[in-house]
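Every protein chain of the complex appears in place save one, which is left out.
Order of writing sets the chain letters: A and B. Residues in each chain are counted from 1.
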Amino acid sequence: MSIQVQNISKSYKDNFAIAAVSFDVKEGEIFGLIGPDGAGKTTLFRILTTLLLANEGTATVAGFDVVADYKSIRRSIGYMPGKFSLYQDLTVAENLSFFATIFGTTLEENYDVIKEIYVQIEPFKDRRAGALSGGMKQKLALCCALIHKPKVLFLDEPTTGVDPVSRKEFWDMLKRLQQRGITILVSTPYMDEAALCDRIALIQKGAVLKIDTPENIISKYDKTIYDVRTKNTHQLIQDLKEYPSQYSVYAFGEYIHYCDKTDDFNSIELENYLKQRNHTEIEIRVSKTSIEDIFMDLTTLNQ
Amino acid sequence: MSQEKIIEVKNLSKKFGSFTAVDNISFDVYKGEIFGFLGANGAGKTTAMKMLIGISRPTSGEVTVAGYDVKTAAEMVKKSIGYMSQRFSMYDDLTIKENITFFGGIYGLSRNKIKEKTAQLVSELGLEDAVDKLVGDLPLGWKQKLSFSVALLHEPKIVFLDEPTGGVDPITRRQFWEMIYAEAHKGTTIFVTTHYMDEAEYCDRVSIMVEGHIEALDTPKNLKQQFNVESMNDVFLKLARNVE
């Protein structure tokens, strides 16, 4: 086990940031913590990177206890906090060599680890980090976190606020790092990124809703979700919400995701109902369930 | 949706020294439309948006918003628009009521109007019991919805939303979009930027900026057809890749 978390709780004053969270991350795995802001992702990261002490529970990282062996952990992990923590007034090259020095290494020594990522930002190596675009800052921050060849990599919302292209590139890089045997714990508010992890924990308001592989979570989900579309989306949402047996109605891209309470849902009946309400160009089909659907269902059930 | 143009942009450019952030873009937004304004980081989205809301002067080109020229009548433009950004929403150390009163005040709403609006807004959002709570104590999702309502306080013709749903949980995000739909239904024009590609699908029309240019502008459906892909995310990836 690369990371073991057992019943970790942390509260600020009277508010629980995380409550009795447990999970394991296997060696060489990409493990995703998926949840919105305020779910407790950052608190959990800080506990595991030895920056915060939990109120209850125990955790180990790379075999070391987060409280007793915090010094050993600090030597063997790479950490990229929420806001890309770079020195804005230092150049790309200066940032890298600074982080290399404080970890007691040099750029040359571990060049092979960061090479693939570094070549993309190398043309800008004399530019100040503050003048880089979001995607490039993200790459530089990743290089800085990797410079000492960590065994475990902690990435706290590395793709937040970054455009889809950079996000995709970033995940490709993570896959390649994984092949080098680095264990990666990554958090994200983007549910569509869940599918890119080996295993995920869905978290909301400090509690874990589910832990499994993305495929298992989807295949074990017992409800059927339908894609519904008509010409007038706004009206469609209103009308679906008034349909007697509706369980949930959520806008999803160009379709509305509709879920029914009953097991014997008949799409013809729904179509007739929508026709009655003057909808045109009606389209109803079984949808491909996504992690986001399940997350929304679980959070509603949890409340 | 009507064919009445509410935003007209002609050959708009913005240069910072030798760097051209926005390079000769032209587009129109129609009344009551939900217009998605997408682009990669650093593509010039924010710069373009700042020019539309009259807080940054174009280097060249023409912009008319709600019938006013942003160069000569920036103050009138500001009166006709609402603005909500992810970063600045509201004062955390004021209560909901105080925030509404303050923002109503800066848009010159009368005391009675503010009272009436407060009551309406609070009941719509189901916040009756929370009016005297500090905004800082509200969950993020509520704050977001509240600041959207506050941006609409002075009944603007156009609302500019700059990544309004960043980090919000998926259910609240949907509720937020339902509010947007409802508002557009009343005839308010919505101009929105987002990083969630599924949200791009909710828009009537979408423009995608790449390196200062508008590379694509159409309904999500047409764009997907044009690029022969399944989702807006793929449209986006294809476009950005073509440029590289």
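The rule we apply is simple: a residue touches a chain if its C-beta (ideal position, glycine included) is under 8 Å from a C-beta of that chain, and two chains touch if they have at least 3 such contacts.
What we mean here is this: contacts and distances are computed from a predicted model.
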- Query: Of the candidate names "Heme exporter protein C", "Transport permease protein", "Ferredoxin" or "Sarcosine oxidase subunit alpha", which one corresponds to the UniProt protein name of the undepicted chain?
  - Reply: "Transport permease protein"
- Message: Under the definition given at the start, what are the shown partners of the omitted chain?
- Response: A
- In the full complex, which of A:Ser9, A:Ser22, A:Thr58 or A:Ser85 touches the chain missing from this view? A:Ser85
- Query: Which residue, A:Arg74, A:Lys210 or A:Arg277, contacts the hidden chain when the whole complex is considered?
  - Reply: A:Arg74
- Task: Using the definition of touch stated at the top, determine which of A:Cys144, A:Leu209 or A:Leu236 touches the missing chain.
- Result: A:Cys144
- Hidden partner chain, residues of chain A it touches: 46, 49-53, 70-71, 74-75, 77, 79, 81-83, 85-90, 94, 97-99, 101-104, 144-145
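Assume only the chains that are shown with their structure count from here on.
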- Query: For chain B, which residues are in contact with chain A within the complex?
  - Reply: 39-43, 139-140, 163, 166-172, 174, 177-178, 181-182, 184-185, 195-198, 201-202, 220-221, 231-233, 236-237, 240-241
- Message: Quick check: in the complex, which residue numbers of chain A touch chain B?
- Response: 35-39, 133-135, 160-166, 168, 189-192, 204, 233-234, 237, 250-254, 292, 295-296, 299-300
